[in-house]
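This is the structure I want to talk about, given as structure tokens.
Omission of a single protein chain aside, the complex is shown with its protein chains in their original locations.
Labels run A and B following the written order; every chain starts at residue 1.
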Amino acid sequence: MDRNIISYFFLRLIQSIFSILGAVIIIFILSRVLPGNPAIAILGPKATPENIERVMKEWGLDKNYLEQFSIYISRLVQGDLGNSYIMGISVNKLVIERLPASFELVVFAFIISLIIGIPLGIFIAKKHDSKLDLIFSSTSILGFSFPTMLLGILLLLFFGLGLHLPVGGRLDPRYTIKVYTGFMLIDTLLNGNIAAFIDAFLRIIPPALTLAIPLTCLMVRFTRNSVLEVMMQDFVKTAKMKRLPESIVMYRHILRNALVPIITIAGLYFAVLVTGDIIVETIFAWPGLGRLIWEAVTLRDYMVIQGAVLVVSIIYISVNAIVDILYFYIDPRIKG
Amino acid sequence: MGELKTILSIKRIRYGITTLMILAIISILTILITPFKYDRITYNVHLPPLSSSDNIWPHIFGTDSLGRDVFTRTFYAFMLDISCGLAIVGISGSIGLVIGLIAGYLGGAVDAVLMRLMDIVISIPGFILAIAIAAVLGASLVNAIIAVAIVTIPIYARLVRSIVLSVKESLFILAAKEAGISGVRIIFKHIMPHIIPMFITQATLELSNAILYIAALSFIGLGVQEPTPEWGLMMSIGRRYIMEAWWPAVFPGIVMFLTVLAFNLIGDGLRDYLDPKKRFSIVKLI
Partner (left out) sequence: MNFPRTIAIIVILIAAIIIASIFVFRPGLQQPEKIIVVGTTHNPKTLDPAMVYDIASAIVVQNIYDSLVGYKPGTAELAPKLAEKWEANENSTIWTFYIRKGVKFHDGTELTADIVKYSIERAQKLQGPPSFLLDVIDSIEIVDKYTIRFILKYPFTPFPSLAAFTIFAPVSPTAENLEEKPVGTGPFRLESWKKGEQLVLIANKDYWRDPPKTDKIIIKIYPDPITLRVALEKGEIDLAIGIQPQDVEVLLKNPNLKIVSVEGLVIEWLGMNLRREPFNNKLLRKAINYAIDYDYIINVLLRGTAARLYGPLPPAVFGYDQEVEKYGYRYNPDMAKQLLAEAGYPEGKGLRELELIISSSERAERKEVATVIQRNLKEIGIDVKIVDLEWPSFLERLFNHDFDMYMVDWFPDYVDPDDWIVPLFASYGLNLDGYNNTLVDELALKARQTNDPQLRIELYKQLQRVIVEDAPWAFLYVPKMYVFMQKNVEGFILYPAYYIDFYPVYKA
């Protein structure tokens, strides 16, 4: 049993490394075959061939792809993602500046959807096949069918102009906050600035809701379904026949088993969302990874594209791997 | 036929199909008899919903920033977006199916290579990869379809492969192999029937996903081009005026929402029916 898990762990680890390697190559190729180049993007209509050529030469982009790739890899293995051509600064720094913003937003959205989604799902499962169940199950499908591009802007207007709450960005720029962790909600508290904390808290709600509404609906559905599934199983029926109190059956027997698939699904979604939602980050002026990638793509800032997408991919692949391993640990019948 | 009846008796599926039918009928009627041209620019900019026009029809959904009838455009877009969705699911589904079958049935090195290839596609978050591919190919409807199709292939490939693996070792297939029946025959006769139900379910759910993808690509400017009506494009232009006129952005959004909802309802119902234990509750890749 244990040996099984260890060997599965290593198998998954090797697979992940291969995936990351593959991602590095794909991103490199994709960014280079994008039409145009960073010099053209910055020079605009005045980019004569000579101007482009000399700027590209200055940036080391006149070398052939293989040479560029080997330079990139040799720096990458030292943990250096290279320098942005256009901004002239290190990509490591850029990514580290942006990552906490995306992370904080997604964690916040997740907390909302778990806190609401799981209890609601359990509640509906208990009342399954009633009218209430039908209503909630259908509304939960509504939630994840709604286009985020519209939901985001409507929430922005509702919170900003309807409720007169602060929107846009992570914090009112007039607050000066010393950065410790990069997470605004924690940093404001560490600074002992309650007013700033409240401001940051209010600002994170609308973008987090934009992400959380579909996610919550998803959680409700998964929770309902997996709780129902466990409730139908024999050991639960036995427990009920033994006349154990209902709450004990629910929490000791049913939930413990039902939570496994829920956590799995949540993990997978977390992996997707933490990569940054370009549309939400644009609407709410949220300086996250998604925007960084989009800005880099539109400027053809190769090093930033490569670096940011690589970091995102690594997070994504690792979370997936962890979820798989967890799942294997819990239910070794499943094979990847 | 009995099975079809049972499927249709599932409420969610019935609601889904009804919604789709209604939208499709409105859309066909609109295309056939609308007095408005979808690309006709007029001075009647941002007329509110139900404003009267020079024609017998009022502007049911109002007019947009170029004075075009939003109702007509929204339902032209219905046909376009549904076709895009079908094209994407068709392309990625059939490629995914073939890859999944080959990988699952042959196993060994072929399986390893194909699945690692799929892993690489999955290793880059879907929307980012779709953006990159669409940007490389150039902004157009066809390229956006190709981009989304490529990104969604692994979903089907993984699904099909896992089903093939689960039935490959079963007694009747081993028996069929023993009897010297050819691989192709085994696949079509004995394995496919197991795949089809789950495959169709997944494809239905992916259809809604594909529509959201196409709209999102057009929204950021990498998909359909003006003056072609498409929901994402209509929303992306309409939202710039949303504080002045909400209708050009909200109505396409609502119709898109209903369409996606309908596919989700059908897919969800099918999944409950075909796979009550949810062995293959595959997560949609956003």
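In this text, contacts are C-beta pairs under 8 Å (C-beta built on N, C-alpha and C of every residue); 3 or more make two chains touch, one makes a residue touch a chain.
Remember, it's a predicted structure, so these values are computed and weren't measured experimentally.
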{"item": "Touching residue (missing chain; options A:Asn92, A:Asn191 or A:Thr298)", "value": "A:Thr298"}
{"item": "Touch criterion as defined above, residue of A:Val107, A:Leu190 or A:Ala285 at the omitted chain", "value": "A:Ala285"}
{"item": "Residue of B:Lys11, B:Arg40 or B:Arg185 in touch with the missing chain, whole complex considered", "value": "B:Arg40"}
{"item": "Hidden partner chain, residues of subunit B it touches", "value": "39-41, 43, 45, 65-67, 135, 138-140, 221-222, 225-227, 237, 239-244"}
{"item": "Residues belonging to subunit A that touch the chain removed from view", "value": "34-51, 54-55, 57-58, 86-89, 94, 97-98, 115-116, 118-119, 122, 153, 156-157, 160-161, 163-170, 172-175, 194-195, 198, 201-202, 205, 247, 251, 255, 281-285, 287, 291-292, 295, 297-300"}
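What we mean here is this: only the chains that are shown with their structure count from here on.
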{"item": "Residue ranges of subunit B in contact with subunit A within the complex", "value": "11-12, 15, 116-117, 119-120, 122-128, 131-133, 135-136, 138, 165, 208, 212, 215-216, 219-220, 231-232, 235-236, 239, 242-243, 249-250, 253, 256-257, 260-261, 264-265, 268, 277-278, 281, 283, 285-286"}
{"item": "Subunit A residues within the subunit B interface of the complex", "value": "15, 18-20, 22-23, 26-27, 30-31, 33-35, 134, 138, 141-142, 144-147, 149-150, 153, 157, 222, 225-226, 229, 261, 265, 268-269, 272-273, 275, 278-279, 293-294, 297, 309, 312-313, 316-317, 320, 335"}
